[in-house]
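Before I ask anything, let me first share the structure, which is written out below as structure tokens.
Every protein chain but one is kept in place in this view of the complex.
The first chain written gets the first letter, and so on, giving A and B; residue counts start at 1 in each chain.
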Amino acid sequence: MIYAYFLVAIAVVVVAQRLPDLRAKRGLFLLLGVALLCAPLFDRNDSTFNVLADAGIFVLLALGLNIVVGFAGLLDLGYAAFFAIGAYTYAMMASPQFNLHLPFWLLLFLAAAFAAVFGIILGAPTLRLRGDYLAIVTLGFGEIVPQIFQNLTKYTGGPNGIGALDFPSLFGRSFGQNTIPYYYVVLALIALALFFAYNLRDSRLGRAWMAIREDELAARHMGINTTAVKLAAFALGASFSGLAGVVFAAKLSLVSPDLFQFQVSVLIVSMLVLGGMGNIPGVIVGALVLVLVNNVVLPQANTIAAGAGLHVDFGNYHFFIYGAILVGIMLFRPEGLLPSRQRKEELHHAAA
Amino acid sequence: MLRLEGVTKRFGELVAVNDLSLNVAAGSISAIIGPNGAGKSTVFNMVSGIYRPSAGEILFEDARIDGWPAHRIAAAGIARTFQNIRLFSFMAAIDNVLAGEDAHLHARLWDSLLHTPLQRREEKAARERARELLRFVGLEGVAETYARNLPYGSQRRLEIARALASRPKLLLLDEPAAGMNPREKGELADLVAAIRERGITVLLIEHDMGLVMRVSDEITVLDYGEKIAHGTPAEIRNDPRVIAAYLGTAVA
Partner (left out) sequence: MHEFLAQLFNGIALGGIYALIALGYTMVYGIIGLINFAHGDVYTLGSFFALTILTALGVSGELHGVALVVDVAIALIGAALLCGIVGVLIERLAYRRLRNAPRLAPLITAIGISFILENVMQIWKGPAPVPFPAVVPNPSVMIAGVAVGAQQFLLVGLAVVMMVALQLFIHNTRLGRAMRATAEDRDAAQLMGININKTIMLTFLIGSALAGVAGFVSGVYYQSTWFFNGFGAGLKAFTAAVLGGIGNIAGAMLGGFLIGIIESFATWKFGGQWSNVTVFAILILVLVFRPSGLLGEAVYERA
């Protein structure tokens, strides 16, 4: 059943990408949104919406990273750091840790703002770096941030992290252990993220990002303030991640440093590479496919294998799968499964 | 309008430009000529802010601009094209021009994020201006074509349109006629004249002597980073040092 959701969602996004007519495209997305909104009325299976909410969190992350990597062309290998910052913001301000119990909704804003500020702070040193050095510096930050959360035991609970986070509530009613409210929050955030992402793409800022991605030096000479434009990409990308972090922490009711390691950053990069960097429908599909594989296919494969008397843990093959995706796509279809026209031509010509 | 005073640029041991002083009058079309490697592009790179001079001063409308970041120099009114075309290859021609307008747009982050009425109005007007510029350089038919897919001569003209979009007072053209056929060169000469008609001062580097002699008011000749001559086309044509520097090259 869970497969149906993923397959339908993927199919709709793929079809929407093909539609030339903008209104038809929007209509299709709207239809999918309405269907997803109504789904819990008909489907009482909580675990389905649990998986879907997790998938949604990764869609958010992918949309955010896509601003930095896809739009502005800045390969960020430490994106999980902002996810961590969002999650710890919630964990520290809505838990017994400091006996602060700020409301979830306020913390969504705060975390997005914090993450954006850190996006600027961590982005600033990279401004003058070439692409590959920038990637390594962001990777360094991605390693440092969770390590600091781990080391500052007094404030962050150290390696064990912080648990017993508050349940969010709306109009005085707590989310409790229900997954459905989180599912709705995630849907709403994705809608918001899509609205922002499309607007950005078709704006002055989006055009400036494209220009610096194509030729930074020329862009500077055309009067584009590359510093401001890059920092905007880092800040906006990070803020999506901050939002995702809050929902993630609240839903899990727990944070710990090992949830935000390098592997998470690479997982999100893999989503973009798989789907097609820079293309919004593409990265959504990339995120959905990878979550489907990680959270549904592999666990089921375990059960099936166990039924056949085999004791393999397919959960041990995650890295292999991300690695194979990165290598396979870069070698054989560098534009990803669902690329934009631009990317496709770009890579087509580069190879020629 | 643009003044260089004792400008020198060294790359390690190499002195690419040596103690160069230069004065470009507002409203003029001036040219820098000289053999390959004479340091012409290096002058442009210093004026437009890629390199900081090793010594000397660069003044634009009486402000010292050496050391300014490139985007600030662009915003102050100096635009340029590149010897080896540097368009945004995989952006439509019109988007290239729009990118050139960036410094004059007012949309803030907020406007981009929310597509506020200001953003929409501004975008519409910017698009209109971009179309007008494409028309001006003769590229109205290919607004939606990727820069990369345009023929060579059109790419050169698109680069000029993109530079004009930043509303320069001074336009630097680095070998705009390179790779053009005679007909295109003729059109280019007309275009340069038309640009001056718009009140824009032009400084160009060019190897095609016919073109240089036809359009320029003043010519500066560089050789091994040194200024060896300066004058009107007629003076330059008959300068023995210039002829010596160009030995073997036909000075038309």
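Note that contacts are C-beta pairs under 8 Å (C-beta built on N, C-alpha and C of every residue); 3 or more make two chains touch, one makes a residue touch a chain.
Quick caveat, the model's predicted, so the values are computed rather than measured.
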item	value
Touch with the omitted chain, as defined above, among A:Tyr3, A:Phe195 or A:Phe319	A:Phe319
Candidate in contact with the missing chain, chosen from A:Val13, A:Leu108 or A:Val137	A:Val137
Touching residue (missing chain; options A:Ala94, A:Ile162, A:Ala238 or A:Val269)	A:Val269
Touch criterion as defined above, residue of A:Asn45, A:Asn151 or A:Gln300 at the omitted chain	A:Asn151
Contact with the hidden chain (one of A:Val12, A:Leu36, A:Val51 or A:Leu75)	A:Leu75
Sites on chain A contacted by the missing partner chain, in the whole complex	75, 77, 125-126, 128-133, 135-137, 139-141, 143-144, 147-148, 150-151, 217, 262, 266, 269, 273, 316-320, 322-328, 330-331, 334, 346-347, 350-351
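Definition applied: only the chains that are shown with their structure count from here on.
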item	value
Between chain A and chain B, centroid-to-centroid distance (C-alpha), Å	42
Chain A-touching residues of chain B, taken from the complex the two chains share	48-50, 69-71, 74-75, 79-80, 82, 86-91, 95, 98-100, 102-105, 107, 109, 111-115, 119, 122-123, 146, 148, 162-163, 165-166
Interface residues, chain A side, partner chain B - complex	196, 199-200, 202-208, 210-211, 214-215, 217-226, 232, 236, 342, 345-346, 349
